[in-house]
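Quick notes on the structure that follows.
One protein chain omitted, others in place.
Moving on to chain A:
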Amino acid sequence: MQNPQIVVSDVQKVFRTQERDVVALKDINLTIKQGEFVCLLGPSGCGKSTLLNAIAGFSLPSSGSIQVDGQAVTAPGPERGMVFQEYALFPWMTVAQNVAFGLEVKGMSKGAMAERVDSLLDKLHLKDFRNRFPKDLSGGMRQRVAIARVLAMDSPIMLMDEPFGALDALTRRNLQDELLRIWAEFGKTIIFVTHSIEESIYLADRIVVMTYRPGTVKRDHRVAIPRHRDPSCAEFNELKRELGSLVMEEQQRHAAAEMKLAAVD
């Protein structure tokens, strides 16, 4: 953990809709070091995806800047690999083809490509599924493929938007452990969006709690619990309570805002 790798400075994002302007992000300042595992935590609508998409380069901030390794982010790129909640696998490609696609368009040689794909499929327990289409896989399997696809690109940064949100509890824990293993092995920088407090404590070095409209940083908490973390231990639950009350405050502001909107309509 040396240099700051991702620097978000004074980022603001305003969505202009017909009825009103929505300030989704305001005064966001974050510095993320190489190899850090950061969770963005907050209730629905607080701008987690907006911030992640801005770092990914899908939608640029209205003002402020985002720099990765000293370069301003202007477009998406393979050095910031994204894992989407909806998997976003290409359904017309087999598992192996999905994992290979990014390498193929980069012009990697067939041999090197096959080697890398094989080793990743092996690592993520997908070997027996290499010639299946995504429709034949379970949600957990699909997300493994999506992770393998990003790993294939050798992206130093992984951006994950509620990647395990749609999975059952057991599969979810399984993939969380797998992700931690991958993180330790490959030394990735990971920004992981979630609205599960427990998930964020289980995974993160650092938890950034966000406020609801405008989305700002409410608390930037460094998790001191040593890994591997036990969700039933006292420290874990202490932190869970603490973060829980922060998120709850924002959740209530969210609910109040919605009531007010409903009253105006």
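Observations
Definition applied: contacts are C-beta pairs under 8 Å (C-beta built on N, C-alpha and C of every residue); 3 or more make two chains touch, one makes a residue touch a chain; residues count from 1.
The working rule: contacts and distances are computed from a predicted model.
Per the UniProt record, the absent chain's protein name among "1,2-phenylacetyl-CoA epoxidase subunit B", "Phenylglyoxylate dehydrogenase", "Thioredoxin reductase" or "Binding-protein-dependent transport systems inner membrane component" is "Binding-protein-dependent transport systems inner membrane component".
Taking the complete complex into account, A:78 is the one of A:35, A:78, A:165 or A:244 that touches the chain left out.
When the whole complex is considered, the residue among A:7, A:23, A:60 or A:88 that touches the unshown chain is A:88.
Although one chain is hidden here, its contacts on chain A can still be listed: residues 56, 58, 75-78, 80-82, 84, 86, 88-93, 101-102, 105-106, 133-135, 149, 153.
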